[in-house]
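What you see is the complex with one protein chain gone and the rest in place.
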Amino acid sequence: MSQRTVDPERSGAAPTEPEDEGDLIGLVPQQVVGPVRQGVAWLDDRAGFSHLLHRVLYEAVPRQGGWAYTLGSATLVLILIQFFSGIFLLLDYVPSVSQAYSSLDFLKTSDPFGAWMRGIHLWGSYTLMFIIGAHALRTFISASYKKPRELNWVTGVFLFFIVLGMAITGAMLPWDQASYWTTTVVTNIPHYIPGIGNGIRTLWRGGNFVGQATLTRSFALHIWVLPVILLGLIGAHIHLLWRHGEHGSWVNYRTRSADPGGEIAERLRNAAAPYPTRGSDPVYSVPSDTVDFFPTQLFKDTVVSAVLVIFIGVMGLISGAPLDGPANAATLTYVPTPEWFYLPLDQLLVFFPLGLVGFGVFVVVGIAATLVIALPFIDRSPERHPIRRPDVLIPALFLIGSVIYLAMLGVNRLYNL
Amino acid sequence: MPHLFLALTPGPVPGTVITNTVMVGCVALLHVLFATYLIGSTSIVAVSEVVSMVNHDPRHERLARGIVHSWAYLFGTGAAIAIFFVIFVLVGMWGRFFVTFSQFTFWVWFFEALTFVGEIVLLYALYANWDRLGEYRMARLGMTILLNVDQWFQMFFIDVIASQMLTPVVQGKPDNTSYLLQFLNPTNLPLTIHRTFGNVAWAGAVIALTAGFRYLRATRREEAMALAPNTHVEPVRALGAMPDGELVRERNREAAYWDWAGQYAMLFTFVLTIFQIWVGYTYAKEIQLHSLDSWYQMMYGWISNIFLGQFAGLGLLFMAGVAYFWRRIKAAGQPRPARRLQLALIVLFLLWLFGLQPAWWAGSYPDIVAAHLAKPFWDGGVEDPLGFFFPWKVMVLIGEMLVTLFALGTFLRARQRTPMIMGQASRGSQRLLIALGVITCLMMLIMGIIRESSRSPYLVNYSIQINHQVILQKPAPNIPLTQRPIGP
Partner (left out) sequence: MSERRITRRQFMVRGTGLLGGLITAMVSVPAIGFLLSPLWATTPLLWADVQGGPIDDIPEDKPTARIASIQTETNPPQPPVSRVVYVVKHQGQLYAFSNICTHMQCDVHWDASLDLFECPCHGGLYSITGRNVGGPPPQPLPQWVHRTQVRGGRTYLQVANRLREEI
């Protein structure tokens, strides 16, 4: 708060629009009169919806490149779809080694809408992996993580990890062959941590071997623990977005006049909330041109989300979610294959034999993860254009290329098995 | 290669197996050097075209034009070698093998030949009309990209053949005609990726080498004058008789251009070679999983020594690159990053020395096993445990990757902070570029030799033998795996 009063730019930029308390009433058509109208007014007076709506919807966002900035909200919508479909799956699913499989088999054979819902949950998670990756890529390319938005990036990376965790714990639930062996391999990985690894594996499995306790624990992680963390982090991520405003990308900060200094000062003077971004380089603190989030940006967001959700619905219906044979610890022929988004990591395991297993899993992946988290603190130059940041772009291409190549190798290996 | 010495009696081909092997080796290697340069340099032309279209940098235009002109000569020569290779060497000397093999890879060869048609049309059209097409930049770029795609497929089809020889889909079935399986055989993917990057890296090295020479030539006069101020030095031939002021301007222009070109091209080589480290590792892994005998030859047989040469070459390449970064940044007057680069160079050198240790002091591992010397040297054997590929050389490779990435980041960042003035490079840095080119060339040759000799005694693994090109009906018996040391 004190921040706000010291900052003259900001207080000067306070909106001079008509009183915003009447907004909600404005949504009620003129024809409606009487109790409904009064009811709305009463509700608004007591609860302050208009104020809230105003704060959420009438933020300024950069004008150019809006389609690229839809990916964050698309991620959010997809996560909400996961919550929605996941909660509905709980109408049927039983987290027990003897019944998990049969409860889902029941959906497949005799409950078409349930099977559809399951298909939506699976295809939703696939689409989510893609879109969250695209969102991360776009914020990387536009260097949105630079001062003061470092924490937007850091919370984002942790969100990504949590979503990966959701996907892997979810894959452990159906207790078919794929699920059983995924559980076995994944819960075995911590055991390569020197010293405490064995203990962690035991805790995750609830014993030395994979069994009922393991399923119960994965279930608890998938249904309660990770979702709660996920929601908390999303809250933090969005809060940070509101605090600093959408950065957009370099196209929003080009100066057009012969007097760039004057133009930037002019922008600072006319900035609409939440701009100017506090603590930012002046050049990048106000976009050259903004629009209201509602309806301009929200329309684009909704278009993208609608396309994705329709895709998920259709794929969930026509392709659905597969179910292997029931879990069988005594198989000699089953070839465990990871979910596609874990293929790169699985392939990495092939390359680190014997004493290097732990090194490959923890040190190599750990270094890569640390570098990704620390990116905003490594790349602190004011440059935003990707071509002017070759020192981060080339190593990043290296990392991305490696992940893609690992995935391709994984496919190649499974194909040639 | 003991089996080759046994086969000195003339076979059903002119010449001995040895001379024919040497022949095929030389011609194939030569052909590869030309072909890969063409493919890789086309990618560089495409990149330069895009850049110059965006920011109208005349240097990119000049470079692209220069490369396109080099194609005319090199493509002609390379194609002549290829024709000689196929008609005379393969059909004449290795006829039985080639005919059999071509029969079951018929369609692959067919498409390969088709891509040549496309390449001839596009390449010469571009060469002959490059300047005229300058008015239609988009069309020119489109043609260049099309040419590159065509060439990529050319490489891809040859990779199908090469990988099929190394890891045939179904062991012992040379007549396997499932094309999908042929295309997707286990080593095709790593080989394709390896070559996709390798082509550009090699083309970059050739350009860097050329640029190094041209820079030295442009600055020769002043260096000679600096060494002996009072002697008269003839100007460079190309600069001819010019008034002195003009001469200096010409010198500055030339030096600035070639300094820039060398740096731009060597970055391709350097960056892609970092990636090649682990692409190469995955390639070897795939060979190990699917053609253990070849892998065994490469890692434990006599070619393991050549492999060590490749290891040395890789280190040298990186050292030349980092030394160049260091010299260049120093010449640009940035002492801090220069010191970091110097440190990186020292670490690289130490890693290189460590990685050079041979794991055993003899021709091949089976030799020392036979002589009961397969134990550490302090136990009276000839093994040096610190020289084994696993885990030591793997560690060295990982270390080299990290250090080179660090050096690259430091260099690019320093260059970004204070834009570099081109034409100020020291002559030493340009000699390093020349060294980089030479080392890359040697590595290309070494890789060729390793690849081609790792299959012996086969021409096509498990199906066609080298010796008199015997075609096997059944897979040759594997040496039981339990009777020899297996690496991870």
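Structure notes:
A and B label the chains in the order they appear, each numbered from 1.
By definition in this document, contacts are C-beta pairs under 8 Å (C-beta built on N, C-alpha and C of every residue); 3 or more make two chains touch, one makes a residue touch a chain.
On a predicted model such as this, the values are computed, not experimentally measured, just so you know.
In the complete complex, the residue from B:Met23, B:Val47, B:Leu289 or B:Leu343 that touches the missing chain is B:Leu289.
Touching the missing chain, out of A:Val350, A:Ala374 or A:Val411, is residue A:Val350.
Within the set A:Val40, A:Leu80, A:Leu151 or A:Leu203, the residue that contacts the chain not displayed is A:Leu203.
Here the missing chain is touched by one residue of A:Gly232, A:Pro336, A:Gly366 or A:Pro382, and it is A:Pro336.
Mapped onto chain A, contacts with the missing chain fall at residues 97-98, 181, 184-185, 188-189, 198-199, 202-203, 205-209, 211-213, 328-336, 346, 349-350, 352-355, 357, 417.
In this text, only the chains that are shown with their structure count from here on.
In whole angstrom, the spacing between the mean C-alpha positions of chain A and chain B is 41.
In the complex of the two chains, the chain A residues touching chain B come out as 350-351, 353-356, 364, 381, 383, 388-392, 394-395, 398, 401-402, 405, 408-409, 412-413, 415-416. Chain contact summary for the complex, chain B toward chain A: residues 169, 184-186, 188-190, 193, 271, 274-275, 278-279, 281-282, 285-286, 289-290, 390-391, 394, 398, 405, 408-409, 412-413, 416-417, 488.
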